[in-house]
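Heads up, one of the protein chains got dropped from this complex, but the rest are sitting where they should.
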Amino acid sequence: MSMTRKTKKRGMQILVYALLIFGSVLCLMPLFWMIRSSLMTNVEIFMVPIHWIPEKFRWENYKEVFTTLPFLKYYANSLKLVFFVVTGAVITSSLCAYGLARIDWGGRNIVFSCIMGSMMLPAAVTIIPTFLMFRKIGLTNSLIPLIIPAWLGGGAFYIFLLRQFFLSIPKDMDEAAYIDGANHFQIYCRIILPLTKPALVVVGMFAFMNTWNDFLGPLIYLNSDDKYTVALGLQLFIGSYRAEWQLMMAAACLVVIPAIIVFMLGQRYLIEGITMTGVKG
Amino acid sequence: MKMKKMLSALLCGALFAGMGVVNISAEEAAEPCTITFTYWGSGAEQAAIEASLETFQEAYPEIKVNAIHIPSDDFLTKINSMIAAGETPDISYSASWKCQFGEEGLIYNFFDLAAEDPELAPENYLDTCWWNWSETESAGPIMANVCPSLMYNADILGEAGIEVPTTTEEAWSWDEFVEVAKQLTLDGDGRNAADPEFDANNIVQYGVMFAPSWNTYMSFVYSNGGSYLSEDGTQFGLCEEAAAEVLQNFADLINVHHVAPTSIASNSMPSAASAIASRQAAMYLDGSWNHLDLAEAGCNWGVGVLPISENYTTYLDGGSLIIFKATEHLDETIKLYKWITNPESSAEITEMFRTIWLPVHKVYYEDPEKLEFWASEEFRARPEGFKEACVDAVVNNLTVATEINVKNFNEIDTLVSAALDEVFSGSKTALDAMSAIKGSVDALVEGTYNGERA
Partner (left out) sequence: MRNTQMSKKKRRRENMWGMLFCLPCILGFLFFALLPMCTSLYYSFTDYNVISRCNFVGLDNYKNLFSGTDPYFSKALWVTIIYVALSVPSSLIVAFCIALLLNTEVKGKGIFRTIFYLPSIVPVVGMSAVWLWIFNSDFGLANMLLKAAGLPKCQWLSSESTVIPTLVFTNLWTVGSTMVIFLAGIQDVPRQLSEAVEIDGGGRMAKLLHVIIPMMTPTIFYNLVMGIINGFQVFTQAYVITQGGPNNASLFYVYYLYREAFQFMRMGSASAIAWVLFVIIMLLTVIMFKLQKKWVYYGGE
């Protein structure tokens, strides 16, 4: 009896591993393709039959990325932008989510419907009017127009996500604290935030990714190329007369690496957060 | 408490950072005479322009050029938002949308500028290279010409013992061209497309690749007696027999003769240089802007005349530099205009005219010494036969490029390109596909800028 159960379990486990490994290969293949292309000449990339491994590893491609464009400057700009956007988004979206999920006040439903409504608003509708607004107050060609929205709620997505998480925390915990004389800000800081760390990490990571990869926003607001972000720099490799794929892939690799590092760091935090969360639902 | 401190620290940080950014832009504005120049181009072009602007600023220390490189795909978006923001550049590269800018009164009429400056006299420039938005108003001549070009891998054609003609008298007919392409198309077992055993599903070398754009096919359409618009310029013309026949010929390269690849969307096909250098394609029909890349790819390549045996007609095309009326420094902007369009202004610009661009001033074609200056077959991007195939064959058989002459071209071409996908995929004949969109296109047709058929 226990034997069959064991073999069944073993079989199940093999199946799970097989699926996971297959999926991993699918996930990694395009990335591998990108890295392999970044180390080739533009000609070898399109060679038939396919060259899986470059004949000669052309690390010069990376050097060329740094010499053709001021990539270090782009890195610095992107990091600055990401820092302010992520902190802004995490702080203000969690505040708002708390206000929507945990405080029973008059305007709550109206505000929530407005935010849900704005989430459905295609970004393309608001691009030009928003741009004109920033122009009027003289803030174009700086990172500020890209940062300010993050400090004003950070985006409806994050608020909605956090609100859903906050709603699933039982009310009795903060009610107890409330009776003990704590105010909402204290409850927010001491009870809700620690309980929702994983959700906050998720929001932070999303904000990071969206900002790191955003291309249309910086394109519209940033004119001079000393203010460009990496995503915009990446796009610069596609000139009008030819596409320098090998350099673009090298640049893409350079853009991906920080994202991977952040994810590695964030992931550990995420697991920790989840185990610490305790009772939910 | 800790959280509060952190919050306030962060807020202060954001505030200071914000102020820092504002200060920097205020300093920049203090410069006495700065002209803003927006342009696009590949890495090589960007490097050349930047280096050349350095030289320009040394020659004219009182002028500072704020050059903004914008990827071509987003160029118009960016220019529009700059204009909307009141940050209109002084001078800019421009594509076919410039005529609309002209009609809106945003840019200078080149004829007005030329009237006051003999150096810009219209008779100095090739006649067919004008971006005019009316008979008396012009956005200026093309700044850097390119022409449709037949490029090939000289090793492959040499091995096959085929010589590509470089003069219009010897030019292949379309049928001859197809035969050559068949010989040069090879399957995995080394059989060519003329072989009855040929396996069309396993092609390793294509006889020809072509960019599926107007720039490729319109030369053939004109030579065949067809045109983009109807005789009176009020209706769509590609649905007429002479034009549709040409489009069908191109589609047949793919679906009937199996000598060209099936996925020809411009962004999924390797560029001419990649395809020729890696022997994916023996021949390639696309613009002459590929010559620099071919030279740099380090393969043995050549150019020939287009396979048009009768009534050879072609065109020069390219963007022009437009000067915005919003400029506060017109004289300085014109200085920059002349600098960039003069093939001899600086080593970097000269190099551009020896690799990618063809000049627009007549003198560079008429004076043999001047011709040698940019078209000498000694230069790496000017292979043997270049002067015959890309200079003589072109300037002696010029018409105005479709893009330049047809009003509302951008929008019409969007419809046409989509319908051509059906033709090239073999799901519709050229005649059917073009006739199917005639109604939609007719609604957009507004005639031509020079009043003649195009």
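By written order: A and B. Residues from 1 in each chain.
Just so it is clear, a contact is a pair of C-beta atoms (placed from the backbone, for glycine too) under 8 Å apart; a residue touches a chain by one contact, two chains touch by 3 or more.
This structure is a prediction, so every number in the text was calculated from the model and none was measured.
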Touching the left-out chain: which of A:Val65, A:Val86, A:Leu143 or A:Ile159?
A:Ile159
Specify the residue from the set A:Gly11, A:Gly107, A:Gly138 or A:Pro194 that touches the hidden chain.
A:Gly107
Looking at the whole complex, which of A:Ile53, A:Leu72 or A:Ala123 touches the chain that is not displayed?
A:Ala123
Which positions on chain A touch the chain that was left off?
13, 16-17, 19-20, 23-24, 26-31, 33-34, 37, 45-46, 48-50, 92-93, 95-96, 98-100, 103-108, 111, 114-126, 128-130, 132-133, 149, 151-154, 156-157, 159-161, 164, 167-171, 183-184, 188, 198-199, 202, 206, 209, 212-213, 215, 230-231, 234-235, 243, 245, 248-249, 251-252, 255-256, 259-260, 263-264, 267, 270-271, 274, 277, 279-281
Contacts of chain B with the absent chain, listed as residue ranges:
76-77, 80-81, 83-84, 97, 100-101, 104-106, 201-203, 206, 261-265, 267-270, 280, 410-411, 414-415, 417-419, 421-422, 425, 427, 437, 440, 443
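Here is the rule we go by: only the chains that are shown with their structure count from here on.
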Determine the centre-to-centre distance between chain A and chain B, using the mean Cα coordinates as centres, and give it in whole Å.
37
Would you mind writing out the residues of chain A in touch with chain B in their complex?
42-48, 68, 80, 84, 87-88, 91, 128, 131-132, 135, 138-144, 147, 151, 189, 193, 219-220, 223-225, 235-244, 247
For the chain B and chain A complex, residues of the former touching the latter
3-4, 7, 10, 13-14, 17-18, 21-22, 24-25, 40-47, 66, 68-69, 71-74, 77-78, 81-82, 84-87, 204, 270-271, 273-275, 277-278, 280, 289-290, 292-293, 297, 299, 356
